[in-house]
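Note that one protein chain of the assembly has been removed; the remaining protein chains are unaltered in position.
== chain A ==
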Amino acid sequence: MTAYDLCFAIVGLLSAASGLLAVTTKHLTHAALWLVVCLGSLAGCYLVLGAELVALVQVLVYVGAVVVLVLFAMMVTRAPIGRSTEHDTSLTQRAAAVVVAASTAVLVGAVLVSLFSGPARRIDVAGTHALATELFGTWVWPFELLSLLLLIAVVTALALTRLRSEAPEDDR
C-alpha cells in the first residue's frame, strides 16, 4: 500500500459513491450536481495518475461546460423540482438493470484486473511540454479532424433548434 494507492483510493471512493448517487437519486437536479462531484473527483484521480493537463481539461470541459448544458436542458424540458419517482422505470426493469450492470462491471473488472495485476508500478509522468510536442506532432491530424467535428456539432445543434414540427398547431 503506497501513498499513491491511498490517495487514489480516497478520490476513487468519492468518485464511485457520487456516481452511484448520480444514477439513483430521485431529485433530477441533484443527479446533475452529483455528476459534478463524480467528474471532479475523477479529475483528482487523473492528478494522482500524473496527468495534470487531462485533469484540468476534465474540470474545464466536463464540470464547466457539460454539466451546465445538462442543467440547461433540465430547465428547458421543465424538470420537476424536488423528489419525484417519475424518472425511474418500473421495479422489475430496475432489478434487471442492476443485474445487467453488475454482471457487466464484474466482467470488465475481472478482465482489467487480470491485465493490470502485479506489483506496484512507477507512474510514467508526462510533462505538459512532452505532451504538447506529441499532440501537435504525432497527433496533429486527428487534432485537426476534431476541430471539424466540433464545427459539425455546432451546426447540428443550431439546425436542431431551428427544427419545426410539420403539425399545423405548433404551440411555440
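Just so it is clear, a residue touches a chain if its C-beta (ideal position, glycine included) is under 8 Å from a C-beta of that chain, and two chains touch if they have at least 3 such contacts; residues count from 1.
One rule holds in what follows: contacts and distances are computed from a predicted model.
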{"item": "Candidate names \"Amino acid adenylation domain-containing protein\", \"Phosphate-binding protein\", \"Thiazole synthase\" or \"NADH-quinone oxidoreductase subunit K\"; UniProt protein name, chain not shown", "value": "\"NADH-quinone oxidoreductase subunit K\""}
{"item": "On chain A, residues whose C-beta touches the chain left out of the figure", "value": "2, 4-5, 8-9, 12, 15-16, 19-20, 22-23, 28, 31-32, 35, 38-39, 42, 45-46, 48-51, 53-54, 57-58, 61-62, 65-66, 69-70, 72-74, 76-80, 82-84, 86-89, 93-94, 96-98, 100-102, 104-106, 108-109, 112-113, 115-126, 130-131, 134-135, 138-139, 142-143, 146, 149-150, 152-154, 156-157, 160-161, 163, 165, 171-172"}
